[in-house]
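Working notes, beginning with the structure itself.
With one protein chain withheld, the remaining protein chains of the complex are depicted in position.
Right after this comes chain A.
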Amino acid sequence: MLKTSCLNIPFANPLVLASGILGVTAASMHKIIRDGAGGVTVKSISKAPRTGHPNPTMMGNDTYFLNAVGLSNPGIENGIAELIQFKKICPAPLIGSIFAGTADEFAELAELIAVAPIDILELDLSCPNVGREFGEPFAYSASAIGRITRETKAKVKVPISIKLSPNAWNIAELAKMAEAAGADAITAVNTVSGMAIDVRARRPILHNKQGGVSGPALFPIALKCVYDIYEAVKIPIIGTGGVMTGEDALKMIMAGATLVGVGSAVYYRGADVFGKIVAEMTEIMKQENIGSLDEIRGVAHGIM
């Protein structure tokens, strides 16, 4: 009932692990598949290893999760080894994820990671937490999105998904730009910029001061982004942001998502949240006589 095809890749269900939550190692991604996800996204990889920001890099409360990890990762060489290892032990779809400081470097890194057995390559243009190092996220600029997409597409055959930021007021326009430049899919959204302050410490809690908000508070924002993007483009959308329950996942699909990214829900409901969401979706679909997700994809559009 939940079987989904995205870019001709079969997914047992539409839930994919979002980049940066668990997913550093092959073993951890394999565990997420055993816990019920249809596919996984690796934590974003850069050319050289990075240790990220000092702690605290994340915190959570009932309504939101906030992080500024600073894109720590073991670098492309170690990263590829984990991706190869994952496919050795698990046949489920694997989404690679990379980030870089320039369009040239994105293309170069894409070429390197394309030797790994990834099914889709996500370009993280939208991390809000490394501003001091990389400047404004590329995901705020139509010209940067166009250039990075074109240069990367020219170098690799694997389908690419452009990951966009909900901080951009014109996210649907930007998605359209990515599509025109050759993107095969859109991942929407990354975290929205935010901050937390500790009154007794009299300072921001995150070492990086500002961070990215995810979890329940992000859901209505992400849902609207996916809805708007669906009206603007024909390519599939990986709808991500604040999905906690089967009900949320179905809302994302009704807004137009093909796949549904799940990250912070691991914090709220445990690592086995994927299986829980699958069970909840199945239950609601039975109650509502929904036979397949194709039946309801984008159904919330075109209503008077």
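Keep in mind that, in the parts below, contacts are C-beta pairs under 8 Å (C-beta built on N, C-alpha and C of every residue); 3 or more make two chains touch, one makes a residue touch a chain; residues count from 1.
The rule is simple: contacts and distances are computed from a predicted model.
Here one chain is missing from view; checked against "siroheme decarboxylase", "sulfate adenylyltransferase", "Dihydroorotate dehydrogenase electron transfer subunit" or "Cytochrome c oxidase subunit 1", UniProt names that protein "Dihydroorotate dehydrogenase electron transfer subunit".
When the whole complex is considered, the residue among A:I84, A:A180 or A:I205 that touches the unshown chain is A:I205.
Contact with the undisplayed chain is limited, among A:L22, A:I84, A:V156 or A:A232, to A:L22.
Where chain A meets the missing chain, the touching residues are 21-32, 43, 49-52, 54-61, 65, 69, 72-75, 78, 89, 196, 198, 200-201, 203, 205, 207, 264, 266-267, 270-271.
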